[in-house]
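Next up is a structure, given as structure tokens.
A single protein chain has been omitted from the complex, and every remaining protein chain is retained in its original position.
Order of writing sets the chain letters: A, B and C. Residues in each chain are counted from 1.
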Amino acid sequence: MLKKILIANRGEIAVRIIKACQEMGIPSVAVYSEADRDSLHVQLANEAVCIGPAPAIESYLNMGRIIRTAHEVGADSIHPGYGFLAENAEFARRCEKEKIVFIGPNSKALALVGDKVRSRQTMEKAGVPIIPGMKGIAKDFAEFESEAKKIGYPVMIKASAGGGGKGMRVVHDSEELKSSLEAGMREAKSAFGDESVYLEKFIEEPRHVEFQALADNYGNIVHLFERECSIQRRHQKIVEETPSQALDPKLRARMGETAKKVIKVSGYNNAGTVEFLLDKDKNFYFLEVNARLQVEHPVTEMTTGTDLVHQQILIASGEKLPFSQEEIIQRGHSIECRIYAEDPNQDFLPSSGKVLFLQDPVGPGVRHDCGIYSGCEVPIYYDPILAKVIVWAENRNKACLRMINALDDYVVLGIKTTIHFLKEVISHPQFKAGNTTTSFIKMYFDEQEAKKKPDENLKLALIASAFDSLDKTQVRKTAEHKDKEVFSPWLTLGKWRLGGKK
Amino acid sequence: MLKKILIANRGEIAVRIIKACQEMGIPSVAVYSEADRDSLHVQLANEAVCIGPAPAIESYLNMGRIIRTAHEVGADSIHPGYGFLAENAEFARRCEKEKIVFIGPNSKALALVGDKVRSRQTMEKAGVPIIPGMKGIAKDFAEFESEAKKIGYPVMIKASAGGGGKGMRVVHDSEELKSSLEAGMREAKSAFGDESVYLEKFIEEPRHVEFQALADNYGNIVHLFERECSIQRRHQKIVEETPSQALDPKLRARMGETAKKVIKVSGYNNAGTVEFLLDKDKNFYFLEVNARLQVEHPVTEMTTGTDLVHQQILIASGEKLPFSQEEIIQRGHSIECRIYAEDPNQDFLPSSGKVLFLQDPVGPGVRHDCGIYSGCEVPIYYDPILAKVIVWAENRNKACLRMINALDDYVVLGIKTTIHFLKEVISHPQFKAGNTTTSFIKMYFDEQEAKKKPDENLKLALIASAFDSLDKTQVRKTAEHKDKEVFSPWLTLGKWRLGGKK
Amino acid sequence: MEFEFLIDNALHKISLEKKENTFVVSDGEKTYEADIRFISPNIISIIIEGRSYRVYFARDREKRFLSLEGQQFTVQEPLEGGESLQKDEIRSREDELMVKAPMPGKVIKIDVSEKEEVRKNQTLAVVEAMKMENEIKSTIEGYVKKIFVSAGELVDSEKPLIELELKSKE
Partner (left out) sequence: MEFEFLIDNALHKISLEKKENTFVVSDGEKTYEADIRFISPNIISIIIEGRSYRVYFARDREKRFLSLEGQQFTVQEPLEGGESLQKDEIRSREDELMVKAPMPGKVIKIDVSEKEEVRKNQTLAVVEAMKMENEIKSTIEGYVKKIFVSAGELVDSEKPLIELELKSKE
């Protein structure tokens, strides 16, 4: 078993991995940038080491520094989480060279699946269905232009190295191509340290269906069924669920087997996700392998009863898979909502600042993977994901109702978040009907305006504000008396407590 | 479907039921005593009505007042939770008469199973194995004395009306009998409003294994497997789990069928639990039917994927059971720990007062059913249960590790709780080995003393205290400056935030 | 006591008086009793005619943030003498000409130069925060009067980036 794990990440996913380490009795080491001294992962890990200034390129993307730190603290392994170095084959290679276990796929497989162009070629050869698109990296703009014409507009720009929507742009005509390419390349560079992008046919209103796979170091491969991640904004998922409403058992089995084939021909090990686009006619196309733990992994955990981070660590420790394909069974329905620090009323503009108050959603079947706390600062430097709410229930309808309630119970004051917006998504009749496509937000929420708030709630907000003002006035008058009351435990029996009227 | 549910309870179970109502879209009405104005259930329900002074007898046990309130607010149903009026047949009868749906068994079945003596007779007749004990209610002390002699010491005093350990006493010889009977009757009176008690053979070191059952109004009955609740103090459960380590599939099936038979011959409907004692030789004896939602119901929910409160409401609404026995499958392992406001180092003396700070346990597979919050008061009037931590994991070993971590993450400051004690129970080698009997706490924790705290933690506590003193000193000096800093969001960029060194 | 608050730039009035252990609320339409308490520093519990509300609450300088039933309100006290509303109108006209950073972030590039003519919806600059690039677009037809920042600079929210002038001004 691994002896000590350094977690080369931050936020909710670092916290998630620390929890798994604690449960497995493995010491965890947090690394942090200067902007993250007060972050939750720093407080929860057994050890914490500052690895540089706030910009990710100088800290969370600083491979040399991270590997050196692993040696210094005696960590025999690194969990990269998602984003940052998670899918960086160079980093995996350096870990291998330095005899540090990279908790993820081997660097060769990572290089292959990370190179979207080469992996498309591999899959095409293996008979896996793929989306029409570029077969290689463009030399110059002219080549992009001619490729785009060949594929036919609309085309999609995608980062070779990336995932998670970073660097992705839809281009509707040749006029837009240049500026979109530039923006996409800049974003790709900033997110992954690699500016290469490629083009592919843009499939309209598809569903995004992916299969979770686990592969040990001995060639055993299982899939843990699908996740549907069609609800997206800025090409980035915000709601995920499993099972998908679009699959029947036959299609599910076919796609699952295809996913395992993709993992096999890639020589892939550890946890990975095979992404497909599913078009209106239920044709599916291989998109890419997400060679990491996914943001949305919890919905798979909730329905299959498997802990994917535990499994990642076990596989990296050289254990064999503890189950066969037949033993993995889906139960009930699970939905995840991603809580971003963004303002849905202002085109999802990021919102950094201080979280004045956080109220966690709780209750049966509600899980909250969270990287923030009351009083923390959300810095401008990193991805705006704050937390995830995951619900499980016996069926999809109950899961929706549970999610709506969980989002109602969830309060973040001080910064803008997607909480209320997500509630409107889940409550939408088209969502309830299962009509989820990647155009969902565009189709139903494009003209998202600050909705008029019901008069009753407005009135209550006014009453509460007036009460606070009144209270402040009176506190000032009797400050000392109040102070004592606020901090005193119930050491004296008295007043109404003893059965008398208030 | 029911239209509006009044919840005749308080604390964590009221909160639990409110959550179910919210998910099912049914308005909920909280009732509260004068000591509970600030309680969580009052804040979370849609409506809240004060029903009397702090002592339960004048509020939560005041049947007339509660039924009147239901009529006043237009509630068509009452959920009694556990304790208080939950197993009061008179209350169920009055609800029936007043055309209010009592969310629990019909009053006739409730009267039967609630009368421990009569239900023993019924079960004996039906061929259900029972513990040797009194066959009727004693006229006077002399009769108790002779019955005790007949059964043979040690004997157990039990409340006819009760459950949950209230009024229960073990009597080892005739000398103890009188004072124990008196105390048991007083406790029974105070807890259930009925002082009748009876005697039964005390089985040494048994396991306490119970089966959850659901019965609709049309004679359909299923069981949802067992819970083992052997870990007790003061004859009250503090740790529950499922599956039980003592059952094999054959015994499980046999006990499950017996449980269904008990429900059937009682004419019982809605959710109920059939309690058995399992002796060292794996003989099981029917103990009683707990005619209510149990404190420990979540472990069944976690492993069977069923929401028992939803099912209670559906059954009470006249729905048929949505599953057959074959469709109910146990998956993984679940453990519950009850968090009481008690001092384990002082013989579990109750500890009321102000909760200065609460940190919820969170994480994958961790559920927290909670009735308190930071800043709330824990009054002296009611049961000291504050909350429950429930974990689910793939197997028992992982569930134990998860529970230990969850308890480590769980902080209540200001009052004494059982959190740390429970961690020691779950960590105990005998618990890990599955050697759980009702004598567990007595055997391994009788000489529970304040353990010496590791020097490192003591040192850290000193450092934190010194830091606080230093901070206070400095805050006083620069009070105004500080105040601004504490409440200011990040409106200005400055200091180290901008990539510079701290 | 009478209170005035601004919510979404609209002025609202409410009156609250303490009366023994409850409060009397007058909202202009109705007068009723309310049982109101601070449950903890960030939670206010209100019971009105048997209906229970839990209002989450945080204060930050002159702003109050409230949330109930999943809805958020930002409540401010009005500036003296109802000035605020008028001010807001002026400000919104000014805002069109003074292009400001919509959030704290880093200026990635400036797409225009001083004196340059700009069309409506033309991209003026790109600001990045939390890994997302945001194009700052012109809402008017006109000219670039002044540029206050350069690429690579870190900017705070509301920081002026570019000043425009209207075409009609010529």
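Following the convention adopted for this analysis, a contact is a pair of C-beta atoms (placed from the backbone, for glycine too) under 8 Å apart; a residue touches a chain by one contact, two chains touch by 3 or more.
Values in this document were obtained by computation on a predicted structure and should not be read as measured data.
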Chains on display which the left-out chain touches in the complete complex: A, B
Given A:42, A:61, A:138 or A:262, the one touching the chain that is not displayed: A:42
Selected from B:3, B:186 or B:280 as touching the chain missing from the view: B:186
Missing-partner contacts on chain A, residue numbers: 30, 37-38, 42-49, 73, 373-376, 487-493, 498-499
Sites on chain B contacted by the missing partner chain, in the whole complex: 166, 183, 186-187, 190-191, 234, 341, 346, 348-354, 356-357, 359, 374, 380-384, 407-408, 410-411, 413-414, 419-420, 423, 450, 453-454, 457-471, 473, 502
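As a working rule, only the chains that are shown with their structure count from here on.
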Pair exhibiting more inter-chain C-beta contacts, A-C or B-C: A-C
Centre distance in Å when chain A and chain B are each reduced to the mean of their C-alpha atoms: 36
Distance between chain centroids, defined by C-alpha means - chain A, chain C (Å): 29
Centroid spacing, where centroids are CA-atom means, of chain B and chain C in whole angstrom: 47
Numbers and ranges of chain A residues touching at least 2 other chains: 352-354, 356, 408, 414, 502
Interface hub residues of chain C, defined as touching at least two other chains: 59-60, 104
